[in-house]
Every structure is written in structure tokens, then in C-alpha cells.
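Missing here is one protein chain; the remaining ones are kept as they sit in the complex.
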Amino acid sequence: MVQVVVYIGAIAILFIFAVMLTRREMRDRGPQLNKTWWVAALLGLLTFGGLAFILSQWSGFSSLAVEIPDGTDTLGALATALVSPQAYMLPFEVASVLLLAALVGAVYIAVKK
Amino acid sequence: MSIPLSWFLVLAAALFSIGLFGVLARKNAVAILLGIELMLNAVNINLVAFWRYGNIAEISGQVFAVIVFAVAAAEVAVGLALIISVYRRRNTVVANDLDLMKW
Partner (left out) sequence: MATETLTWLLPLPPLLAFFFIILFTNKRKALSHSLAVGAAALSWLGSMVVFVRALGVEEFGHEVFESVVDWLPTGDKFFQVGVLIDPLSAAALFFVAWTVLMIFVYSIGYHNFGQPKGDHDVPGLPPHGATVLDGKGKKKHVLSIEPMYSRFFAFIGLFAFGMYTLVVSNNLLTLFVGWEIMGLCSYLLIGFWYGKPSARNAAVKAFITTRIGDVFMLLGIAFLYSATGTLSFREIFTEETMHVLATTPAFFGLSAAGMIGLLLFIGTVGKSAQWPLHVWLPDAMEGPTPVSAMIHAATMVSAGVYASLRMFPLLTADFTGHGLTPAMSVVAFIGAFTAIFAATIAVAQNDIKRVLAYSTISQLGFMIAALGIGAYVAAAFHLVTHAFFKALLFLGSGSVIHGMEHGVLHTGNHRLDPQDMFNMGGLRRKMPVTFWTFLIGGFALSGFPLVTAGFWSKDEILADAFGHGHWAVFITLAVAAFLTAFYTMRQITLTFLGKPRTKEAEHAHETPLTMTVPLVVLAVFAVGYGWVGIPEHFPLLGGLIPNWFHEFVGGTLLERPEAVAFSIWPLLTSLGVALGGLGLGYLAYRNVQSAAQDKLQIPFLKNKYYFDEAYNFLFVRPAAWFSEVFVSKWIDKGLIDGILHAFGWIAGKLGFIFRTYFDAPVVNGFGDLVGEGTKKAGSAIRPLQAGRVQYYMVVSLSVALVVAVLYFVLA
């Protein structure tokens, strides 16, 4: 849920802004891919194949999902974990600092002098 | 119906590979960033799948995923700011044209 919100609301909007700001015209022209796209394709295929192969060697590859017992509040547990000092509060705070830094940085980089 | 873990893993691998292809093969710098986002999402899928199909009580899987997409957002912001700044200077976003660091 959060992910969807973040991605649609923020990242996608950012992308649209960026695209609009970096176009000379509103229309695409020319080929979109590099001259050596086939190398990238080959690499991608090889990566996929390799990952799939390695993962398939793992014993738990085809394990089935376990039933979540009733009454388990996964979201509450997540929230609790994110703000409890014994759990992941520190990474959470650090992540917010990171966002702040990113914000400042982005503004600084992109501001028109 | 129970989907085996393997479906999620394969999906994540496929997304990852497509994202890799996009990073390596697209001309436009914005498109390269999209590819990077795709790879990060694939990683997220993997993380959540392992949490769900492994030990549910171990909440760190989800926490990790949350942190990951916070970082992804930050990184996109900065990256796009960079691309806009570069565009202002050189009037292009084709990655292959940015070759100042050549010999």
C-alpha cells in the first residue's frame, strides 16, 4: 500500500517532471536503444538464466506459503518494529535523514543560479 | 491457492534482468533511472517473498523493504535533479553524449 502510494505519488510524478523538463520537443524521435543493445540483452538473459538456475538449486525453491494464524497483526508489528528502540528505530531515523539529505542535495543541484 | 515461492523468485529475477537491460541499453538518462527503479522493485519483491514464505515473525524482512523504497525515492530525486542540471548545461540527456571523463 505504502509502496504504491510512494511510487505513484512521488516517484512517478518526479519522472514526469523530469521528462517534461528535459525535452526539446514533446514527441519522441529516433531509436531509443543503444547501438550495442544486443550485448545488454544478452547480459540480461544470462543474468536471468543464472539467477533462475542458482535459485532452483535451493531446496526451498518450491516451498509453499504457510498459513498466517488469525489475529496476527503484521502491519502493527511492522509499525512497532519501525519505532521501537530495541528494533529498527535507528535505521528509520537514518532513513529520514537520508531523505532530508537527498532533498537538500536535489534542490542544490537543480536550482537555477 | 498456494503459489510456490519459485514463482515470486522467478518474477523478481525476470524484472531484475529487464531492469538491467534497460540500464545498459537505453539512450535516455531518465530511462536508465527507470530501469534502476525496476531493479530496486525486483529486490523488494524478493525480500517480501522470502519474508512471507519463511519466518513471518521475523519482521525484519518487511522493515528492509520499507527502507529500500525510501532509499529508492531519495535516489530518484537526486538522480533526476542531476539529470536536469546536466540538461541545462549540455542540452542533452543522451547518456552516450556525456563523455567528459574520456581520455
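Letters A and B mark the chains in the order given here, with residues in each chain numbered from 1 onward.
One rule holds for everything that comes next: a residue touches a chain if its C-beta (ideal position, glycine included) is under 8 Å from a C-beta of that chain, and two chains touch if they have at least 3 such contacts.
In this text the structure is predicted, and so the values were computed from the model without any measurement.
Participant: Which one touches the absent chain: A:L46, A:I68 or A:V94?
Facilitator: Of all options in A:L46, A:I68 or A:V94, contact with the hidden chain holds for A:L46.
Participant: Sort through B:L5, B:V23 or B:A42 and give me the one touching the missing partner chain.
Facilitator: B:V23
Participant: Out of B:L34, B:I59 or B:A95, which touches the unshown chain?
Facilitator: Checking the options B:L34, B:I59 or B:A95, the one contacting the hidden chain is B:A95.
Participant: For chain B, which positions touch the chain that isn't shown here?
Facilitator: These residues touch the chain not displayed: 20, 23-24, 32, 95-96, 98-103.
Participant: Go through chain A and note every residue touching the omitted chain.
Facilitator: Its contact residues with the unshown chain are 34, 36, 39-40, 43, 46-47, 50.
Heads up, the rule we're going with is that only the chains that are shown with their structure count from here on.
Participant: Please give the residue numbers of chain B that touch chain A in the complex, ascending.
Facilitator: The touching residues are 2-6, 9-10, 13-14, 16-18, 20-21, 23-31, 33-34, 37, 44, 52-53, 56, 59-60, 62-63, 65-67, 69-78, 80-85, 87-88, 91, 93, 96.
Participant: Write out the stretch or stretches of chain A touching chain B in their complex.
Facilitator: 2-3, 6-7, 10-11, 14-15, 17-19, 21-22, 24, 31-34, 36-37, 39-41, 43-45, 47-48, 51-52, 55-56, 60-66, 68, 72, 74, 77-78, 81-82, 87-88, 91-92, 95-96, 98-99, 101-103, 105-107, 109-110, 112
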